[in-house]
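Only a single protein chain was left out; the remaining protein chains are all shown in position.
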Amino acid sequence: MCAELLPELITADPWGYPIVTPGPVPGSLLPLARRAVAACPTLALLLSDEE
Amino acid sequence: MTALTAALQAGRVPPAAIVVTSSTPLWYLTRATGLVALVLLTLSMAFGLLSSVRYQRPAWPRFVTAGLHRNTTLLAVAFTVLHVITTAADSFVSIPVQDAVIPFISSYRPLWLGLGAVAFDLMLALAITSLLRTRMSYRSWRLVHWTSYLCWPVAVLHGLGTGSDASVRWVLGLTVACVALIAALIAWRLAYGWPENAGARLAAALALILALIAGGAWLAAGPLQPGWARRAGTPVHLTTGSGTPRPAITADGAP
Partner (left out) sequence: MSAAEAISSAGTGGRALPPPGLPRLIPAGAPLSLNDHVARYGPVPFRDGGSRGARDLIAEVERAGLTGRGGAGFPTGRKMRTVAEHGRRGGPLRGQVGTVVVANGAESEPASAKDRLLLTRAPHLVLDGIALAAEAVGATRSYLSVHDGQDELALQLAAMVSERDRYDQNRVPVQVVAVRRGYVASQETALISQLNGGAPKPTFVPPRPFKKGAHGRPTLVQNVETLAHLALIARFGAGWFRALGAGAGAAAGSALVTLGGAVSRPGVYEIALGMPIGDLIRRSGGPSEPPQAILAGGYFGGWLPYGQALGIPISDAALRAAGASLGPGVLILLPESACGLAETAWIAGYLAGQSAGQCGPCVNGLPALADMMARLAFGRPDGRALGWAQQLMTLVTRRGACHLPDGTAAFAGSALRIFEDELRRHAAAGPCDRVRRRPVLPAPGHSWGPR
């Protein structure tokens, strides 16, 4: 589902789990990223503030 | 005892011609919001079940189901709150707000109203835990979410047991349609392969069938039979001499 919400950064593997493009989330995609994290049925995604 | 009731008892006013009391608008609102809440809760449950079978089409991504599930639930909660408020505000029957959250303490149809309180409490728990999902453990959230399988049927029973409109054809039809929809979706979920244990699936399927049969039997013998209001626990002073509740009629007295 997260791959549907954020196709720019997430694709789904054969088992439905997210493959995330490495690197920081561009500012314009941040609200969508937050939504994708909240929407994951198993909370498999994490948005973190790395310094 | 009002003059109207006295006249009724004396047989001078046919029951079917009872004029609306000043609280009728609230009475209509209570029934209306209750019905709408039930439909919304049914839709919410339906979208939840659709989610569990991972339904997906090119024009219907999974996040649409998720979003609709979320929105219908919030609307259902809103309408249930309205339903509680109109019920409490209605001075014709004394049902204070606490009767809506603490089950079975009401003096009006304690069992059936109490079921409404149970359903309402569960709805609040479901909604709040889901809003706080990212802040709680996944396991706990999932455990609470399971109670939705209890919440919805209890709400249906509350509607049939407390509501005075069970015998009205379109209301009955609507309720039956809701039950049919959810039963069909549950069957789909079982067929989809959950729970994994085949024995558990079979048991769940049997439980579903038994519940439908039992529900139908109860409906036929209970709310659909005359005299249900009294048997359900409506305080005597609210029923007419014949034991029927305030009829569901329009202002000019036509049935």
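Letters A and B name the chains as they come in the text, with residue numbers starting at 1 for each one.
In this section, contacts are C-beta pairs under 8 Å (C-beta built on N, C-alpha and C of every residue); 3 or more make two chains touch, one makes a residue touch a chain.
Computed from a predicted structure; not experimentally measured.
Taking the full assembly into account, the omitted chain touches A.
Interface residues of subunit A facing the missing partner chain: 13-17, 19, 42, 44, 46, 48.
Everything below uses one rule, namely that only the chains that are shown with their structure count from here on.
Those residues of subunit A that touch subunit B in the complex are listed here as 1, 4-5, 37-39, 41-43. Of all residues in subunit B, those touching subunit A in their complex are 51, 61-63, 66, 133-134, 138.
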